[in-house]
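Got a structure for you, written out below as structure tokens; questions coming shortly.
Apart from one protein chain that is not included, each protein chain of the complex appears where it belongs.
Letters A and B mark the chains as written, and numbering starts fresh at 1 in each.
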Amino acid sequence: MTEHVAVPPVTAERPRRQGNVARRVRRGTVGLLWALAGIALTILMWELVKWLGSAISLPFNTSDTAMPHVWTMAGGFTQPEVRGSDTTVFQAVVAAAAYSLLIALGGFVIGVGIGLILAIVMQRFAFMERGLLPFVIASQTVPLIALAPLITGIGSRLSLGPVQWNTTYSVMFIAAYLAFFPMSVGALRGLKAPTATALELMRSYAATPRAILWKLRFPASLPYLVPAMKVSAAAAVVGTVVAEISTGVRGGIGRLIIEYARETTSQPAKVYVAVFGAIALGLVAASLVTALDVYLTRNLPKEGPA
Amino acid sequence: MGERFRAIWPPILIAVLFLAAWQLLVVVQDIKPYLLPSPSLIAGNFFSDLHLMWAAALYTGTTALLGLMFGTLLGILAALLAQRFIVINNLITPLAAGLAAVPIIALTPILNNMFNITSRTPRVLVTMIIVFFPMFVNITRGLIQVQPVQLELMRSMNANPRTVLRILRVPNAIPFFYTGLKIAAPLAVIAALVAEYFGGPQEGLGSRIASAAANTAYGRAWAYVVASILVGLLFYLVVIAVERWTTPWTGHNRST
Partner (left out) sequence: MTTTTTSELAVQASGVWKVFNEGQPNEVTALQDIDLTVSRGEFISLIGPSGCGKSTLLRVIADLTHATKGAIQVAGMPAAQAREEQRYGMAFQQAALFDWRTVQRNVELPLELQGWAKDKRQARAAELLEMVQLADFATHRPWELSGGMQQRVAIARSLAVDPPLLLMDEPFGALDEMTRERMQNELLRIRQETGKSIIFVTHSIPEAVYLSDRVVVMSARPGRITNIIDVNLGSRNEDTREAESFFESVTAVREALRGRGGGSVSARVGEV
């Protein structure tokens, strides 16, 4: 029997508070070890399924083209990208993933900025909240990504003044669109987090709305902003890759996956290396935001709001 | 009545203003359809090709629904196991956290190779995997995060772990289940749609948007986009309706 929620000894003295950072690093390490165990288990299962597929008939294709051996995938890293070229598949994937990460970062910054502005506007003006919030929420249910192929069509035919529209901007735009939602909702909740008492205290000091925003609402919203930022960053990365896939814009990991997927019959390992690149891209982005999170919340008593 | 009206008119006003501004911009600036078709052109295409819209929406909607159902079932099962066996929780939870920023949709070409690309199967599978994680994370949270005092109460009433699961943990997890579903349902539609861009049958919304755009039928492409939006909204609204209907007790603190 497993009871995950231990009942704390009510009357016993609580242990001295550990450093927030130290505790999280330790927990992260334990999580990492378990994740590695999970990966090892996945590899084992993969080979097991392949072996099973060679013995009996399974409802899917377990041939070496569809499901290459794990060591074939490993070999794929060092293959030349195209016959006779100097760059390996691994180098090409790293370059593409780095490019996508940069676009995602741009989308993240734009999305978080717009999300914050929307939240401040909605917090300040009740009418805007009533008018905008339903759309902000609806926007998340809308597969705007459906627009992606259309955006490609715009391509070079659009220019904003002297700035020539670049399809890369379209990808960034989609990433920003996916990233803005968690931020605006989280920030709005955070800006509304101060208690009535805290607001009355500020009012008793005759504080201006701007002072209340800077001295009270922003600091109080930190426990909400940070988790929202994490979700936004994840959305920006996913949005970038999905948009690259949908628009076929060159340079990023999304397009690379599509290209390599067409070569599975000749070089089955290539597409796996690209998919691992996409996974690594997600993990790198998540680590960056987690580092930011640990830094921003180092002085908070506990992790975020319940 | 007055309360409801107060809640409804601001978004309607904003929607009308937005569409009017869009129409005006396109007409006055003479913007070409490949850049931005006018709302009236999109609406005209939508209604004249209603049967096409319906067929494509039905195809993609079915993929999304199947993926959502299987992913949800898998999420429930895994969460129950994770609640019971801490090893499973330890294995899946960091994985779920790590994969949050990973574009799982990138698995589609691999699934296309493993399963019959001319069938719906790979698309349903990738949707299922995408749905699985938010469902698993939220349901597990609901099963585990019960108030310590409620656990004490159950123990004082001599309840065994199975009874605690049935009487306390499962009902406690239901609002969490809906939180997960509200995230997963729109994701399922997006996944089903984007999975179509990797090749395979051309019946769905994603394929139709791409081919209409390629044929410079921009009005129709945008009409398909409208159909996609409607499918996404439908999924979300159905979840909300089912939630209100099945969990009357959460009325005091339900979030959107």
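Basically, a residue touches a chain if its C-beta (ideal position, glycine included) is under 8 Å from a C-beta of that chain, and two chains touch if they have at least 3 such contacts.
All values reported here derive from a predicted model rather than from experimental measurement.
Student: Decide which residue listed in B:Leu17, B:Leu50, B:Val87 or B:Leu153 touches the omitted chain of the complex.
Tutor: B:Leu153
Student: Among B:Ile174, B:Val226 or B:Ile240, which one touches the chain that has been omitted from the display?
Tutor: Considering all chains, including the one not shown, the answer is B:Ile174.
Student: List the residues of chain B that touch the chain left out of this view.
Tutor: Residues 147, 149-150, 152-153, 155-159, 163, 167-168, 171, 174, 247-250, 252 of chain B touch the chain absent from view.
Assume only the chains that are shown with their structure count from here on.
Student: Measure off the straight-line distance from the CA centroid of chain A to the CA centroid of chain B, and report it in whole Å.
Tutor: That pair's centroid distance is 17 Å.
Student: Under the definition above, what is the set of chain A residues touching chain B in their complex?
Tutor: Per the touch definition, chain A meets chain B at residues 1-8, 31-32, 34-35, 37-38, 41, 60-62, 65-67, 127, 130-132, 134-135, 137-138, 140-143, 145-147, 149-150, 152-154, 157-158, 230-231, 233-234, 237-238, 240-242, 245-246, 253-254, 257-258, 260-261, 264, 268, 271-272, 274-275, 278-279, 281-283, 285-286, 289.
Student: How about chain B: which of its residues touch chain A in the complex?
Tutor: Counting only chain B, the residues touching chain A are 6-7, 10-11, 13-15, 34-35, 83-86, 89-95, 97-103, 105-107, 109-110, 112-115, 144-146, 148, 151-152, 161, 185-186, 189-190, 193-194, 197-198, 205-206, 209-210, 213-214, 216, 218, 221-222, 224-225, 228-229, 231-233, 235-236, 256.
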